[in-house]
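Structure incoming, see below.
Every protein chain but one is kept in place in this view of the complex.
Here the chain labels run A, B and C in written order, and each chain numbers its own residues starting at 1.
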Amino acid sequence: MSSFKNWSDNRHDYAREWKKKTGGKVLGYFCTYLPEEILYAADVLPVRIFGQHGSDIGISSAHIYDMYCPFSRSCLAEGLKGKYDYLDGVAIAQSCMHIRQAFWSWQKHLPVEYSYYIYMPHGVQSKGRYEYYRGELVEFKESLEKWLGRTISDADLDKGIDIVRKNKESMRKIWEFRKNDRPSITGLEAMEIVFSSQVTDKREHNEALEQLITELPDRKVDRETGTRLMIIGSEDDDREFTKMVEEGLSLPATFVIEDHCVGSRYFWNDFTPGEDRLASIARWYLDRPPCPSKDWPKRLRFSHIKNLIQEYKVEAAILMQQKFCDPHELDIPALKTYLDELDIPYYLIEFDVLVPAGQLKTRVEAFLETRVELV
Amino acid sequence: MAQSKDFRDWDQYRWTAPDTDWRKASIVSCGIDIGSISTQAVIMVDGQLYAYSNMRTGSNSPDSADKALSWALEDTDGLSQDDIQYIVGTGYGRINIPMAQRAITEIACHALGANFIYGPSVRTILDVGGQDVKVIQCDEKGKVINFLMNDKCAAGTGRGMEVMADLLSVPLVEIGQKSFEVDEEPEPVSSTCVVFGKSEALSLLRKGWSIEKVLAAYCRAMANRIVELIERLGVQREFAITGGQSKNIGVVKRIEMLLNIEAVKTEKYDPQIAGGIGAALFARALFEKSRKSGG
Amino acid sequence: MTEVKKYPEEPLKTWNKAKELRLKYFTSYAKAHETGGLRFCGSAGSLNSIQQAFGRDVFILGSEPYSAHAAFFSDFARKCQEACESRGIAHDLCGYMKNYWGGILINQFILPTHEIVPWPKADVMWTQHICCTHAKWYQYAGELEGGVPEFGIDFNCRIGHTMTDRDIDYVLEQVLEGIEWVEKVTGRKFDDELFIEASLNELAANSAWGQAYEYNQNIPAPIDEKSLYSFFPFNILCPQWAETSALFRELRDELKDRVDRGIAAVGNERFRILTDGPPQWAMLQVYRYMEKVYGAVTLGSTYTAYWGTGWDVAEDGSLIAAKIPTREEFAQLNREARLRKYIAWKLSKQEAYSVTFTGCHPRKSALMLKIMELWKLDGAIIHLNRGCEGSAMGVLENRLDIIKAGYPVLTYEGNMGDVRDFDYAGTIRKIENFFENLGLEKLIKGG
Partner (left out) sequence: MANIGIDIGSQNTKVAILEDRKILALAKVPTGFDQQVSVKKAIKLGLDKAGIGMPDSAQIRVTGIGRKAVPDISTNEINETMSAAKGAFFYFPSARVVIDAGAENVTVMKVNEQMRVLDFATNDKCAAGAGSFVESMTKALGTTIDDFAKSALQRTEKININAQCVIFAESEVVSLVHSGASRADISGAIHEAIADRISALVRRVGLEKDVVVMGGMANNVGFIDALEKALDVNVLVATDPEYACAIGAAL
């Protein structure tokens, strides 16, 4: 279990070590719609670009206007501070505009050998989506081949698919243990598992996951579960907040599930193999539980959330919305109505690295108080 | 207690119920509410208000709690801290009150306190504190169902009003009345930011506005800000206002006008001690429970 | 006080026609049901001619231009915005849509005459999705209106000059799916003849606008920013109407005549400015202030020159209003090929639209610098628009690029639809500092 935390704490050192050890190339990516399989097929290590909590983002203010979410600004700020100096390439599979802007500014100010923009469709319910995204992946593969001076064969793709698929499968298995009355892992641990999966070599990560799967049935959790919470959110890798809620309040609470991309959304759906590998990969990403920016005209995300609520016996939800995150802000009024109908209490937190933790503490505590008998 | 001459100061005061003998009570409970501006210590005997103090918060919670409680005990016929069976702390300083056995958020305490002060028909509570504005919905028992709080920016809070009082040399308690001494309600000031609001007020004065008119514009801006928050949660009758700003009629009346609903009033209790009352009521219940379970 | 060369001024004659057309546009949408017509609502630029092909009595509302128009009436807009916020709609969401959703919530729709009528509920939501929220606006609007069916077309592929056949196919595929969908939802048939007529009108209007716009490359410029802001929306309101292309042709001819006679929009013209996205609609007097006090005129913009219109890049790199297909060219094609050609024209020539929303800074900066060169501009003013993520995208990088190219740039903060995010006095102070630092003294004392 501790390796996930260590990886999460020391992701930059890990990537530098990995380069030294393997002599391979590292590619930083924005947003989890990027097909990591193709990178593993090409023996490139994909690492997700994150920001850094509590670290000043002022350095990005000449480049990104401050009405964009703190996450996108923090990602760029960390880059400008030189924290990602080990990257050989950067790429994005487009989702929201804020992270796109971080990508373009990165490309402009932090030149690397290779940079690529994938036009991942937003119309993930439209008819032509599979064909179009497949085409994008064909071009992406070709461009990687050109960069690396090698071909990526079907066998390579199979290898890449296998690594990523196994990783996601294992995490789904582990998530089963969160359904227990006393969940075998905490929300903080779960967050560290997914976070580290996005910044380490998945082969190594897979070994740690397998080890954990064997340990979990006998794992004793020495804590009161309290209120079973769900996080429904924008990008959220805020371990400090998760820890504060699970460990720092006068009422007990545990995060048992989440719907966001540093959580279950990253690995939820299964891969369907096919002769045309890239078509299968395209399908995998297009069919996954959608990010709000892509969830239209039908709201497919809500029924997914409902399933999670039921399967994980969720008692209350925290809506973690990155400040200025428009796609989420557009889901929230309808989501509130939906949760009201399900009779699930919720509390909305407009999340910003700049909101004092003490304020959030009072709010979450007061929210938990509404759920229990205080006397 | 020494009274400071600053215009920004609320009155500091204490009170003891006449004709009550605490020695006859079976439970003496206490709630201490440490807010960002003021601290209240409330002592209840068998669920009835017995004594309280209201004073400015010092720069440290344990000290403020100590001072407020000592002052509340000052004229209580020998009641001492040792006679109090249970103390609940609340407010932003709640985690740092050594003598309290339990901490409960000010949101829960204000709801329960409002329920006690205004009766069980209260459903929506507005609490305007020094730096927070809270809107709370509760049930007939005073249990919180839902709430909202302002974040990140203290515009529209009590602290802003203090700064204005200082700037205009108008005692806080007179602001409300004065703000109505205008011929016509002016446009609200555009910035309720505590710092910029101050310079906006200055520039209005320089333009020749009267102090009353500036106050009216500021009170209106504050009321607008607060009403925006209330409307996000929705108002259900009855509607009550607690906290320091409940005494500022300049803001209260404007809120009522904008919402087109009148807040319930009472002469019987001081709405500024709602949080402390709630905490003391929780303390009483918690003590009873511990007694039952033999703990 | 500095002496400035004074050019002759004359009011713009075409202006009255524009006002009439605007009134007709909004009124006909509001009254569509009285004659059994249908209301289609969605984002501006959602390929209007395709919608028009479902009947002459189909009326199309672009929610952004409607909301920009509502923003002029700042008290009305404020009511809409407050209604949204008390409903839990975030303050920082699209400044336009708050006026639109708010209108639904308070059941009020404002006409150019300031008359307020009950909210005209849409029958169909047909929209493009170009930023990461466009189609979601109508998802929510449809829910607020009690369940209006929605179809969205994803434009988040390559559009503008880098558009490929694969991208055109992606949009076409969606359009064909959409036509089937509308037929099912409304029971109406897609009429090819009507489409040909509408699309030829639309392209003609867009092209004539471009030709008119080119006249602003002259010194003095014949038309000012405020008028540009008033005319250009017809490119996205009702370009498929014959009246629109007629209006733009007339405007083009009038501008030519003004240029021939040396008539200026602003007699004091001495400093020419580039602007970027949508302005603070309720505060256009800022432009008047710059014109009057400093002789600074805003003439070229990626917004008014580009959104909804098309340009071809000539061999020498200059921009020429895009050529349009003839009736014969359109008529001989089958439906699919015709739609394909129309889509390609509408999307591949909209470089500014594309680079604004995909956020490709290098391409957008290049375009801005091209406009500065061709329109002979001296500096740029960029609106940091809190009301639109799309038009705020990459602007600080553009700013750096323009400064690097040697032009002065001023930024100011505002919100195209919500005046509460705008500080008038502070902006004027900035403007004064900006021009005075450039050595432009005031033409009028005090200002």
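Basically, contacts are C-beta pairs under 8 Å (C-beta built on N, C-alpha and C of every residue); 3 or more make two chains touch, one makes a residue touch a chain.
The structure displayed is predicted, hence computed values, not measured ones.
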Can you list the shown chains that the hidden chain touches? A, B, C
Candidates B:R159, B:K178, B:K247 or B:R284 - the one touching the absent chain: B:R159
Touching the absent chain in the whole complex: find that residue among B:T16, B:S29, B:S61 or B:N115. B:S61
For a quick check of understanding: of B:W22, B:W71 or B:Y92, which residue touches the chain that isn't displayed? B:Y92
Using the document's contact rule, name the residues of chain A that touch the chain not shown here. 54, 56, 58-59, 61-62, 353-359
Omitted-chain footprint on chain B covers residues 36, 59-62, 92-93, 96, 130-131, 152-154, 157, 159-160, 191, 193-196, 199, 202, 205-206
Residues belonging to chain C that touch the chain removed from view: 396, 403, 408-409, 413, 423, 426, 429-430, 432-433, 436-437, 446
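In this section, only the chains that are shown with their structure count from here on.
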Give the chain pair that accounts for the most C-beta pairs in contact. A-C
Taking each chain's centre as the mean of its CA atoms, chain B sits from chain C at a distance in Å of 50
Taking the mean of the C-alpha atoms as each chain's centre, how many Å separate chain A from chain C? 36
Interface hub residues of chain B, defined as touching at least two other chains: none
If I count partner chains per residue in chain C, which residues reach a count of at least 2? 87-88
For the complex, give me every residue of chain B touching chain C. 190, 228, 231-232, 234
Touching residues (chain side chain B, partner chain A) in the complex: 92, 102-108, 143-147, 149, 151-152, 282, 285-286, 289
Any idea which chain A residues touch chain C in the complex? 62-65, 67-68, 94-98, 100-101, 104-105, 108, 119-123, 126-129, 131-132, 135, 292-293, 295-297, 299, 323-324, 326-327, 329-334, 336, 350
